[in-house]
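Every protein chain except one is present and positioned as in the full complex.
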Amino acid sequence: MLKFLNKTRQLLYPNVRNLSHSLTACQSNAASESTTSVGKETLASKPALILPQNYADHAPVNRNSARQAWIENVDAVAERKVGLMELHPDVFAAQPRVDVIQENIEWQRKYRYVSMAHTKTRAEVRGGGRKPWPQKGMGRARHGSIRSPLFKGGGIIHGPRSPTSHFYMLPFYKRVMGLTSTLSVKLAQDDLHIIENVEIPTRDAQFIRDLIKERNWGPSVLIVDKHDIFPENICYATDLMGYVNLMPAFGLNVYSMLKHDTLVLTVEAVKHLEERLLYQLHRNDAASKQNKFKLDQV
Amino acid sequence: MAGSTKVILNIPRLTGLKQFMRSLHTDYARLSSFRSSSEVKPLEQYPEVEVLHNPPEWKYVERLLPPRTVPQPVEKSEYPSGWQPQTANGEESGYFVARTKNHMVPVYLNTRFRGQRRLTIVRYIQGDIWALERDLRQVVEQARNGKLCATRVNELSGQIHIHGDYVDLLREHLKSKGF
């Protein structure tokens, strides 16, 4: 078991941090490391992209080392490592609070759910205005209405009344923690992939199917870019595939991340997410976000 | 019917009547309504203004804008308030207590049952939480003259709960260890 964990750890932290960040050294190292599928000439034609992050503004609170992830290409089905990206440990190596993820899922289900279950009270059931039989002298129990809740076909007491809103807000920092936890879980389980951009060469859906099969993604994939306007090719290619979805970074949420097996982020989206989440973790007016949620708040 | 009155009111000769009708509607003041504000007058009736780009007074405006994120503390020779920056990184102790985003030591008091139960909560713990729990319990038990102290460790969320109000004691202890 321990041996296995150590092995996975090697996978988790590829030992590239020691590399010098100068371009030539990067190239030679990357070339020497990648022996199997990547040809030397492809790397030589395009210098490897190494994105060390500068965390001057928000030094990691988390004592974890920064995570590193490969940047992959999408211009061909065959996998090629385009570069390496450093990820902020507060966002991508946070404590995996699975309980907070569950609370987020429950909240996302409930806050927009309006129950339409409905029952009629004795006043709303048709009829029942007349006293069914005289109070005395019949030898029967006294009753005033055939729609009393005691009667078959009568009204229902304390039944569900529609519309019943189940709206509530999860505390702000639980929502933030849900996002960081989910991203960390996805990265730890190898379900998070980073691509350089979303420019695929063809609008053929078969290309996406081949890509997913080749890269061992999915089956269901969520592709996230920074902006909500995606290139034409990928829109056409994924339009009719229900299990491949596109989403802008500002719409990323816990439910969608977990609904899809694999999360694919572009480099731009990763940077945007890190920037936004670190801002929320360090914002000056955090106290104002922790107030009770009001429906008419700005 | 409504259409016909509209036609009549649109005849130029009846503009006086139109204004009279409008005055009927705008005469009374309603608080918090657009009707309580005066109508826009011709531009000449307003005083002349000038628009200054990057005026020297802009520095006073910038002073009034809050920082976006919590500023980092600056190095000082002394901190009279008793606050001190974090110096330990957990190398020797094996555990680490991170500061909050406001650079404070995360020791809190939780009162339940109308103040009958007081819990001291230490948060943001990383590393060997069990070693920290042993250390903190020793400090608290020393303060209680050797009486035992109940604690609870939540390793997943990195928290230690200690029975009783020992916030000041534990905060000073953690600060003395550099956290």
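Each chain carries a letter (A and B) given by its place in the written order, and its residues are counted from 1.
We adopt the following convention: a contact is a pair of C-beta atoms (placed from the backbone, for glycine too) under 8 Å apart; a residue touches a chain by one contact, two chains touch by 3 or more.
Keep in mind that, in the parts below, contacts and distances are computed from a predicted model.
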{"item": "Omitted chain, identified by the protein name its UniProt record gives, among \"P-loop containing nucleoside triphosphate hydrolase protein\", \"SKP1-like protein\", \"Large ribosomal subunit protein uL15m\" or \"AP complex subunit sigma\"", "value": "\"Large ribosomal subunit protein uL15m\""}
{"item": "Contact residue for the chain not shown (choose from A:50, A:69, A:84 or A:101)", "value": "A:101"}
{"item": "Hidden partner interface residues of chain B, rising order", "value": "47-55, 57-61, 63-67, 70-74, 76, 78-83, 89-91, 94-96, 102-103, 125-129, 155-156, 158"}
{"item": "Missing-partner contacts on chain A, residue numbers", "value": "4-5, 8-9, 12, 62-65, 93-96, 98-99, 101-103, 105-106, 182, 184-185, 188-191, 255, 258-259, 261, 284-288"}
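The working rule: only the chains that are shown with their structure count from here on.
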{"item": "Distance from the mean Cα position of chain B to that of chain A, given in whole angstrom", "value": "27"}
{"item": "Chain B residues touching chain A - in the complex, by the definition given at the top", "value": "66-71, 89-90, 96, 98-99, 101, 124, 126-127, 156-158"}
{"item": "Residue ranges of chain A touching chain B (in the complex, touch as defined)", "value": "57-58, 61-63, 95, 97, 99, 279, 281-286"}
